[in-house]
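Just below is one structure, and these are the notes that go with it.
Note that one protein chain is taken out, while the other chains of the complex remain in position.
Just so it is clear, A, B and C label the chains in written order, and each chain counts residues from 1 on its own.
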């Protein structure tokens, strides 16, 4: 297990809570605001999941795609996201884990080895690659590089995946596994805890790996319920919506960070057991 | 030969001239104007050819079709045309021959027998039926009825017709035959006197029937030249154009008749040899 | 596929008349100004020659097969059988898919044949035709482009103003479009204008878009078009071992009706139906149902036939949603066949046709020409009435509806 995650899980355990994971698209709505938001969010989040924008992503909701658009318009590039993470890490003191979330094309174009090296250099602790198929040669290579660098490879598992698929995924999954609570797109429905229970059971049969839950978590109540079932609770779309709201209202980067931070703060309180 | 034409031809011969044939669409632009026009024209025309409008005629130029439209709009019907001719004849003193010109559908719908009876009653001396095919049973019937009533059946012959067709036509043609000076539509080209010469020669081989010429005669000069070759000179489109011009200028029926009359008067002077 | 050769089994007399022996009524003939007589004689002689010219007929057939794509399938439509009550109640329904032809209707068959004839037999340099924004001019212009003849298309000013896919395609094929401002500014005066133009240019050939006009056009067009029926008859034989019980086709001028039904004229067991447009309803007077409304005999555009007209013989304009049916007459042979009862007539209103259009799109995945919807509606009605599970019904799906899409989508939205 990645060292940062090891510490984070230990700390959470000691505090009798789950870990709160906050997702934002890197450089949404721009570099400086995104930096301030991440700095602010690091106070409330055990894990920061940072989206690397792809303009032709196949699994993002319209909410995330709009965030991607905003980020790309403000100049988001893979390199810049690494820069952003470095800048943020330089300014924070909390022991927060950083995870990149993106699509394979970006990584492939950047070069898998180089991507993971640069992750490492920027202080990234793990990667989510939404469309990296377990059986693809690229997936093997990513797994190899991440493992070599002691970083987490976080795999998504959906309620429609069969046990064979889960087994396959878990083979390469490290630090934690991400359960998608329903078959749909992020932000489109309410979190489905029955699915989570069922999937957790299947996973637990094979592994003790910490379990994260995402998709549809957007209220304090959602967080509370989810944290009863999972080690990590991921909240994305609703944070991204806040960023959009605040920036549309013309807030400058500091105020925007405050505005989003307040929202995340109250959400994150739900992870206490 | 019809009696009126007999007299007219005799008179023309004695005066050393051809006969001037003036064409108007009956009831163009309306009943009263048309009546006045015909009365006025009777002073200058040996023959008045009166068009019975058909809204789907296949051989009229746009000029004549517009006249047909005006006439139909003002209520032209076969019956009314007969009424018009009767009214005109009541008011004139000149020995003018009257000929109807039209399409078979009107006559067929009216009834061939009835049509020719009503022609007779109205003082019509002959008929032109543009689309009555020599070989059609209707053509035989029209020929029979006209002959019985001593009226002229005036057949058209075109430069493209062969000698066999001419022979067929002349069999039923009486009083005079109408040479079309070119293969085209009325008013579209200039009169073609070479065609007239050629056709006259072919006709003369078979018959002594008087010859009329039409299509493209629109100036005094045209009339002069045509009258050297033919016993009758037919002028249509250019008279119809005058009617249109005068009525568009708002002339009342008397003034319109004068206006058209003056034009026809000067044209008609060309028939002197 | 070996296409059965043409056999004449309903010839007109020498003058181009079909005579009803019971009533003595004549249909057809050649009522036209002497100026056009030579042109028509040339076509008449040429056509007789052509029908005996084996090379001409073989070359034409080759082009019809490979360019027009005349061997279109016959589709058994279980969807329509369902709608009519199920195969077990009403028998089988087959669609002859001439919508799949080049230029998307039955029209290209006679249009291409006529132009091919004009080029190779008459040695004409130019083609003259008319359109009411329907399929004919497009098909003629296409044939002229391929056969390298110039083409002049007469269109009424009112029709020219309307947005029309067929007209635009006609232009792309290189046709010289002549706008006619005469009379009603619609199809009839445009036809007259085309005839007049031919009268001025005897080296051109006039092409008629249906089985109408003076002799020999009605004979020639149905003879050329009947290859559709010859193929269909053979296909039905292959499919069901015999001829169908019924044949249904829409009837504007009558070309697609004679195209498919001509080869069945002598088979008494085959009921033939011609379907007209009842427009807003026969009683309203706004329709194109010459036969169904019992229009009297008149002489229209060179032929003796039933004609929509008033008591004085002025031709009444037809009214219908389908530009291809918007014609005040019907071809003389068809009128004759109607008078003998060999072809039975029905009429469908515009509204019924429009609903059928939407139904066809949604239930069969076929975008029919609006013209074809008149026949489909009437056929389903008749098939339901016959209620005979042993029967096989053949419907002529005579065109595809690309040019109807804009109006029909508006209709759909207005009626939702």
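To be clear about the criterion, a contact is a pair of C-beta atoms (placed from the backbone, for glycine too) under 8 Å apart; a residue touches a chain by one contact, two chains touch by 3 or more.
Keep in mind it's a predicted model, so treat the numbers as computed, not measured.
Listed by label, the shown chains that the missing chain touches in the whole complex are A, C. From the set A:99, A:142 or A:156, the residue in touch with the chain omitted from the display is A:156, counting the whole complex. Note on the undisplayed chain: of the listed residues A:59, A:94 or A:249, the one touching it is A:59.
Touch with the chain omitted from the figure is made, among C:100, C:157, C:179 or C:286, by C:100. Checked against the full complex, the candidates C:60, C:367, C:380 or C:394 give a single residue touching the omitted chain, namely C:367.
Check A:78, A:175 or A:192 against the missing chain and you find that the one touching it is A:78.
Along chain A, the points of touch with the absent chain fall at residues 53-62, 65-66, 68-69, 72, 77-79, 103-106, 108-110, 130-133, 135-138, 155-158, 160-162, 165, 169, 180, 183-185, 188. Touching the omitted chain from chain C are residues 65-67, 69, 71-76, 79, 97, 99-104, 141-148, 165, 168-169, 171-174, 358, 361-367, 400, 402, 405-406, 408-409, 412.
The rule is short, and it goes like this: only the chains that are shown with their structure count from here on.
In terms of inter-chain touching, the protein chains here follow a pattern that is not a line, ring, star or complete graph.
Once CA atoms are averaged chain by chain and compared with the all-protein CA average, the nearest chain turns out to be C. The chain with its Cα centroid farthest from the Cα centroid of chain C is A. Chain A and chain B have centres, each the mean of its CA atoms, that are 97 Å apart. A straight line joining the Cα centres of chain B and chain C is 38 Å long.
Contact with two or more other chains is made by no residue of chain B. Those residues of chain C in touch with two or more other chains do not exist in this structure.
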